[in-house]
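Worksheet: the structure to be examined is printed underneath.
Note that one protein chain of the assembly has been removed; the remaining protein chains are unaltered in position.
Letters A, B and C mark the chains in the order given here, with residues in each chain numbered from 1 onward.
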Amino acid sequence: MFMSAVRRDFRDEELLADVIARLIGDARHVAVGNASPIPATAALLARAQNGNMRPHVSLLQSRRHNFFTDGARELFDCAGQGRIDVFFLSGGQIDGYGNINLVSTGDYAHPAVRFPGSFGSSYLYYVVPKVILFRTEHSRRTLVPQVDFVSAPGTSERNVYRTGGPVALVTNRCVFTFTGGRFRLASVHPGHTVEEVIENTGFDFDLPDAVPATPTPTPEALRLMREVVAPQLAEVYPRFTAEVFGPPQSAA
Amino acid sequence: MFMSAVRRDFRDEELLADVIARLIGDARHVAVGNASPIPATAALLARAQNGNMRPHVSLLQSRRHNFFTDGARELFDCAGQGRIDVFFLSGGQIDGYGNINLVSTGDYAHPAVRFPGSFGSSYLYYVVPKVILFRTEHSRRTLVPQVDFVSAPGTSERNVYRTGGPVALVTNRCVFTFTGGRFRLASVHPGHTVEEVIENTGFDFDLPDAVPATPTPTPEALRLMREVVAPQLAEVYPRFTAEVFGPPQSAA
Amino acid sequence: MPCANVTIMFQAAKSLDEALAAIDDATTLVVPREVSGVPMAATRALIRRGVKNLHLIALPTSSLQADLLIGAGCVATLETSAVSLGEFGPAPRFVAAATSGAIRIKDTTCPALHAALQAAEKGVPFMPLRGLIGSDVLKYRNDWKVVNNPFGNDDPIVLLPAIHPKVALFHAPMADRCGNVWIGRQRELATMAHAAAATIVTVERLHDGNLLEDPILAAGTLPAFYVDAIAIAERGAWPLGLPDHYELDAEHLSLYARMAASAQGFAEYLDKYVYERRAA
Partner (left out) sequence: MPCANVTIMFQAAKSLDEALAAIDDATTLVVPREVSGVPMAATRALIRRGVKNLHLIALPTSSLQADLLIGAGCVATLETSAVSLGEFGPAPRFVAAATSGAIRIKDTTCPALHAALQAAEKGVPFMPLRGLIGSDVLKYRNDWKVVNNPFGNDDPIVLLPAIHPKVALFHAPMADRCGNVWIGRQRELATMAHAAAATIVTVERLHDGNLLEDPILAAGTLPAFYVDAIAIAERGAWPLGLPDHYELDAEHLSLYARMAASAQGFAEYLDKYVYERRAA
């Protein structure tokens, strides 16, 4: 995925998971939706690094890492109670205002492209304090000046109840943070350049004078992902786990 | 309870249950609250008489005759869905407008007498099509011109959502029906008189020229109560069942 | 007296087609998300019968079931927060119908569907929900309203009208002969049944004894009182999975994704995997 000439002892997925784990930090509860192996790796890594059973990690696709017993609504009720601190969203389009589009491009009544739909984003984006946007494809097709359909807006008027929203956008090229209603380039992944990010981003963003390289995973982080996280992940993402972390080992 | 000189082959409780069973008729679902052995007898009798498993009878105090698995709220949700056709309510005071008082007498802030509280009446009275009021003590203390506290009103303004309300009041002396916002004396139990009812009722009611005697239970109704209903009732009301219907028999 | 609580509405387990009789053309039909027990055998039976103009509510999302029904021309309106085949890619017939305008889509978001069905469950005309304000989901739903929270101060909030489906349809692990259905953790199935006028269930198997008589089983049981018809359909969620019972059939879903990518391939899929079972 990365065009890199640097010799590395980690895979792209490990770098991304490591970056996201740092964004998660010391949360109480991270929930990860379906088909999100890298955020799931990140959440389990954050937990392994904190070493105090924090954060609690809910993998919604899992039976084991999923405590919900009150039906499909419990995730949303739980978020409404303020008990979900970190969630991940993506978008067919993401714009510079942090708006995400999971519905369609073109005219809503006659869409050019139809995406699956908004899922829970039109609610969770407002009530989960730390929403991390994750979209590996970093292109002018996905990162646009303005989305064609707002599944959920990046910011709201001051009088709109909102206890959550986007804090960062992680792509295959870089990390943006989100503050004051705009993205700011926080770091560029090893093997990528600021110029490349500018060229492939459809929206305006704040550009610091110096943009650091995304820190690479420490040997300890790599060890935790491979030895502690991978066996837990295998239940939900067997193919991803085998491909990224090698053949399954027995669970810790 | 009844001052009667007539020789009878049934007990007062059997007469009352029989009267109430006739008021229930061919409903789909009758729910009976706690501490209501006579209405429970009536509901099970109505079911035994219909012979087609109708009505479904929910005895809220029972495990066997109580299907609710969604917690204490399910009774009220079920009523809100229009799935409860008959319910029973009582009152520390009941007035001639059909208002019931389950809270207190005197000034609400400084009550003279405090009753337990309104339970679900402030809701169920509005949404259960057939509410049968049942109060054995028929006196000017209980049947008053106007209740001191309205737990639930007998009637509502036309624009108030109301799919239910009182249809009758059964006491130890008589049966009133309720229509047009007033009670009407429908029958007087054997051994009691119209004059006695007037004397002991604190509210005005409509008095037909001729008031029939409350029909007495047929031999078949008595047989069903004693042979079919009593064994079912014994789970919830063992003392009542033993006293009224004699020693327990094996369940049908 | 094993069925003390059985309602007269319940009839003993029926043939699949008999059980589905209440689902007429234009029925407002609510069905569950992929992990909650998707009635795929019943879905194929409905397609064989040629049901038309369904108002399909997928609570809160759908995958193969909605795609099949849409592709087979059974759906007039789809109300859901997403349709996708997940790791097998986009739902091709849904995407085709959405872009051609063949179906009307009422886009929503998961908790809004849950809340609107809970409103019907509770017999209230609406439920409030946070979020949504400033989104185009709200903008295109003129059946929703924004009011000022009367307990707040300049605090707009969305109100969602109750959804009253005519029929709830789902697949569950087991039912007993009294008509009680074990739904386990999938509590939204109870809400669907409470909200709908009628509930139809397919199950893997019959359970001997009364589910309500065992307190442990009763905790996960939808009472027969809410259930109008039950049919036995072994592996009735296939090719989707039934959690704790069987996995989804990945090979078949890959095949479906490939075949359904074109209208012609989808027609061949129907011929092979839906209509061939007509005699079953």
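By definition in this document, a contact is a pair of C-beta atoms (placed from the backbone, for glycine too) under 8 Å apart; a residue touches a chain by one contact, two chains touch by 3 or more.
Remember, predicted model here, so these are calculated numbers, not experimental data.
Within the whole complex, touches from the chain that is not shown fall on A, B, C.
Among B:F10, B:F68, B:F87 or B:F245, only B:F68 touches the chain left out of the display.
Although one chain is not displayed, its contacts with chain B can still be listed: residues 34-35, 63, 68-77, 80, 102-104, 108-127, 149-153, 156-157, 159-161.
In the full complex, chain C touches the omitted chain through residues 115, 122-130, 145, 147, 149-152, 155, 157, 159, 161, 182-185, 187, 215-220, 243-244. Residues 28-29, 52-54, 56, 58, 64-70, 76-83, 127, 232, 251-252 of chain A touch the missing chain (whole complex, contact as defined above).
The working rule: only the chains that are shown with their structure count from here on.
The touch graph of these protein chains is an open line. Chain centres here are means of the Cα atoms, and by that rule the chain farthest away from chain C is B. Counting C-beta pairs in contact, the chain pair with the largest number is A-C. Distance between chain centres (mean CA atoms), chain A to chain B: 60 Å.
Chain C has its Cα centroid 40 Å from the Cα centroid of chain B.
Contact of a single residue of chain B with at least two other chains is seen at no position. Shown for chain C are the residues in touch with two or more other chains, namely 190.
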